[in-house]
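Notes follow the structure.
Of the protein chains in this complex, all but one are displayed in their positions.
Order of writing sets the labels: A, B, C, D and E. Residues in every chain begin at 1.
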Amino acid sequence: MKKICVINPNTSSLMTSNIDKIAKSVASNNTKIFSINPKFGPESIEGYYDEAFCIPGIISEIKDNPEYDAYIIACFDDTGLDACRTITEKPVFGIGEASYHAANMLGGHFSVITTLKRSIPALKKNLKNYGLYDNCVSLSSVDIPVLELESNLNLTEQKIEEKIKEVLDNSDTEIFVLGCAGMADFAAKMQKKHNIPVIEGISVAVKFAESFVDLNLKTSSRNSFAMPRSKKFTGIFKNFEV
Amino acid sequence: MKKICVINPNTSSLMTSNIDKIAKSVASNNTKIFSINPKFGPESIEGYYDEAFCIPGIISEIKDNPEYDAYIIACFDDTGLDACRTITEKPVFGIGEASYHAANMLGGHFSVITTLKRSIPALKKNLKNYGLYDNCVSLSSVDIPVLELESNLNLTEQKIEEKIKEVLDNSDTEIFVLGCAGMADFAAKMQKKHNIPVIEGISVAVKFAESFVDLNLKTSSRNSFAMPRSKKFTGIFKNFEV
Amino acid sequence: MKKICVINPNTSSLMTSNIDKIAKSVASNNTKIFSINPKFGPESIEGYYDEAFCIPGIISEIKDNPEYDAYIIACFDDTGLDACRTITEKPVFGIGEASYHAANMLGGHFSVITTLKRSIPALKKNLKNYGLYDNCVSLSSVDIPVLELESNLNLTEQKIEEKIKEVLDNSDTEIFVLGCAGMADFAAKMQKKHNIPVIEGISVAVKFAESFVDLNLKTSSRNSFAMPRSKKFTGIFKNFEV
Amino acid sequence: MKKICVINPNTSSLMTSNIDKIAKSVASNNTKIFSINPKFGPESIEGYYDEAFCIPGIISEIKDNPEYDAYIIACFDDTGLDACRTITEKPVFGIGEASYHAANMLGGHFSVITTLKRSIPALKKNLKNYGLYDNCVSLSSVDIPVLELESNLNLTEQKIEEKIKEVLDNSDTEIFVLGCAGMADFAAKMQKKHNIPVIEGISVAVKFAESFVDLNLKTSSRNSFAMPRSKKFTGIFKNFEV
Amino acid sequence: MKKICVINPNTSSLMTSNIDKIAKSVASNNTKIFSINPKFGPESIEGYYDEAFCIPGIISEIKDNPEYDAYIIACFDDTGLDACRTITEKPVFGIGEASYHAANMLGGHFSVITTLKRSIPALKKNLKNYGLYDNCVSLSSVDIPVLELESNLNLTEQKIEEKIKEVLDNSDTEIFVLGCAGMADFAAKMQKKHNIPVIEGISVAVKFAESFVDLNLKTSSRNSFAMPRSKKFTGIFKNFEV
Partner (left out) sequence: MKKICVINPNTSSLMTSNIDKIAKSVASNNTKIFSINPKFGPESIEGYYDEAFCIPGIISEIKDNPEYDAYIIACFDDTGLDACRTITEKPVFGIGEASYHAANMLGGHFSVITTLKRSIPALKKNLKNYGLYDNCVSLSSVDIPVLELESNLNLTEQKIEEKIKEVLDNSDTEIFVLGCAGMADFAAKMQKKHNIPVIEGISVAVKFAESFVDLNLKTSSRNSFAMPRSKKFTGIFKNFEV
């Protein structure tokens, strides 16, 4: 039995339960999915500021739930990925990272559609850091805030569809990547409708997590991913001392 | 029930049966592994010339075995990957490509150990094409021909170990990737011995293949991966006409 | 007397004779041009699948005609270039590669116009591999299949002209490269009409081949371009054993 | 009168007072330096984990001290730089970033000497993100923990000197960058001794901060650096709600 | 007292006096600005040819005025920067280089607006050389010759404004850089009007020069920036012998 912990970095429990549904829908029979969100932090992640405040909560969840075989950070910005990889040897996946690697194994020239324009530079930095920016045809946004994606599903679907059409008309993109956990519901539908692979990161990350657990592949504990050095932490972070 | 076809591009049946053993050892219960090799072509793949002559045989196997849900090209050079992706919408994986993407999700700074020095420039071209060359710390070789890897297991193990030590001493590599299907047997042992992730591509590709089948993710059929255009093929390739 | 072998990777003899005409028109007096096409394989090269099946035929021609001083692969995809470079120490040129290097010595910011959109990603991969993608302003297509280029010369000319105008209007391109042997006839005319260098690869490759023969420059036989290692080849490739 | 706030992301007040000394030693007469450290968080920053926990404290200091004209994050990892740039329009400098840009204006080919090997991948990511990795000749470490730099000044000086000699012997580096606020004391001495520019980030950042204040240059408030969107923050981060 | 020499590489004394005004307007109280232009050479710098002929004049001014603490080359092409750095150990700044580095410390994604389209490839080469091309959103021109910028200020302002609007409408640029000393007058106005940082290189270079003088940071005299080797110079360059 594999146990995978999916962490929604947003504190929105509605979003967490939606993520849980998606993760469970693709999990194998012998995989137990446990979806949670930090007990403190921002309600949604929309830019560099929110990113900074969701990481301690993510780390807190990993520390409080050490028994899992793999962890997934269900935010397309892959927030806190490096830090989390130092506190557990279990594999940790970001849904952005997982999506980009999957896209490259399905052809290559992919386009990302995310929520807000302000998040695009952060995604671009990640893509450059992973080495995959050259294979990215376009980065665009539907301009709907994260928490509104699920409150008006019709609008979300309509905007994603408009953007897909616009990108198909103006580029030779071969694959789409939906750049927010909140868009996951529309991947299969869009894939069928437009006859083009549409990747959604939660489901890909769950399958990659199962794969690495089965293969006994864990994060490197060398060098930058070695356990944090022991030292004093003070104030609200006192408990995070290692 | 998922059915995955693992194609050893070499015509060496001994190697095929070894690949089969590895693939089956990691496959899920509801996955059927079928390992084959082309009926014609070079006995082993060691450089650009051999690469050219194994591709038609690989394509032939995919065409003759259309009922599989995914295909794996079990040569670390990822030979023929693009061509194969045009003739089936089922996902096709190269074990080199799968290894590199896995390495990037386990930390990043990886070193590749392959068979012969002459293969290194081809691997470098692939890494640059995938975008992952910047994350590669070193590319080195044990200088043992492909078919001899399995005929003298002691020597192979000793040489891999020597190379791992040499790379660890001279760099900050965080992960190793074994760059030939024939080295797969040693991954787990080396991982344990040196306490560092050691990736072997066959097993990773099997799990990624299972993942994509479960997720209904198929190769893009747009643009460069569209079905080949219909035209006349002559001579020994007459049968490959589409 | 220099002897240059121009290999049209397509099996279309009409195209071969056209290529021969162009090659002869630029050859020096003391150069003998011999243009051939493989005896087997696809009629035209339009994408990854066709590429895979023209390489053995190209290699076959080089092996059957060892007396030449240089070889030219007259397909803009530079198909099989690396493999061919391992079986002869004589210089081997791809017309794509030759065109790009020429463009960089005439100013730099060049635009490629090729046949079909599906071929663009393969050209992009080559350009990245050669290091020259950054200097490429645009890659576009006239959307005419290879074999139709010559069957409707008026349409071909009109489409090339339209594309040249479009690129000039929308970019600061300084040079054009015609990305298919079948477009070669129009280079001089377009160059004159639009007062901008228009490069056609066959003629450039012929002159570069003459140059390297005169200079006694041969392909490196080190490392990745060393002679293929001796091994068993079976089936339809039995004869390619070295 | 310009007012510059220098934030030591470590909670070590000894280090803060040393940073303050350095900052004041280079400040102009009409500049008031105010050096502080977060009231909570890790005692020193050594890797991804510590980085994550110093950012809220840095942000807290900027919010509590809004009257300054510029802010400096005195950690060579440039931790939290993007997040801080969204909450104030005043310019914010990282001492790593400032050092690299200065090095490029003094010649270019620079070598970085930092504290611990584990920090090197994070610096490499920053350099790639800024675009300046290509100009970096080497990244190496003295292997002394941050807080020990100042407790054994003799050892620190000796190790920095050894590393400088080693880099000069093995490369054509033209400039050195000391990669930790705790090394700042040795820059001038090493510069004189080895007759090569040795950059220390605190002093550079102070002068760049004065410069931007004088020029009325502020962080862009467009796109990724726009003010954070208003939303609910919970738990220990309740007060960071905007 | 710091003494900074600002060299306008154009021989236009009207432009020199305008540059002087801008430099003096931002200089600190204890900085003496001395603005000059070469006594020979082209009246304005518009492309590679003019660039070649302004460098000896710039060098001449540095040699004739050795008492300054820093030198600024007030041409956005950063003409002659490397050569000047070999003949004085005092820091030398190009206004293009200074602008790009400043832009990267204010956010990152910047757009350059220069005079003539023909200068864009030279700027692109510089940006690639500095490593900052990836962070450049767009390079465009107002299509006004350098010397006309100041003869018709209304037109210049109108064209800059049009271009700013066009770039804002079509990209996510976060910062503007005005790419000619002759445009400097409009930076503050445009910054205010469009509420986005607008960088002008003369003023940035003056502040960076003051900074480096205060910090005792000088150009590396190692390797490529070592003093020129002594040798015979003939003809009109006889006096430049070292």
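As a working rule, a contact is a pair of C-beta atoms (placed from the backbone, for glycine too) under 8 Å apart; a residue touches a chain by one contact, two chains touch by 3 or more.
Keep in mind that what you see is a predicted model, and the values were worked out from it rather than measured.
Student: Which candidate, E:Ala27, E:Ala74 or E:Ile87, sits in contact with the chain we can't see?
Tutor: E:Ile87
Student: Which parts of subunit D are in contact with the chain that was left out?
Tutor: 108-109, 134, 172, 174
Student: In terms of residues, what is the contact footprint of the unshown chain on subunit C?
Tutor: Per the touch rule, subunit C residues meeting the hidden chain are 26, 28, 85, 91, 93, 97-98, 101-102, 104-107, 109, 130-135, 172-175, 188, 191, 195-197, 199, 203-204, 207-208, 210-212, 214-225.
Student: Extract the touching residues of subunit B with respect to the undisplayed chain.
Tutor: Interface residues of subunit B facing the absent chain: 117, 120-121, 128.
Operating definition for what follows: only the chains that are shown with their structure count from here on.
Student: Give the chains in contact with both subunit B and subunit E, ordered by label.
Tutor: Joint contacts, listed by label: A, C, D.
Student: Please compute the C-alpha centroid of subunit B, do the same for subunit C, then give the distance between them in whole Å.
Tutor: Their C-alpha centroids are separated by 30 Å.
Student: Can you list the residues of subunit D that touch 2 or more other chains?
Tutor: Counting only residues that touch two or more other chains, subunit D contributes 85, 117, 120-121, 128, 223-225.
Student: Between the chains shown, work out who touches whom and classify the graph as line, ring, star, complete or other.
Tutor: Other.
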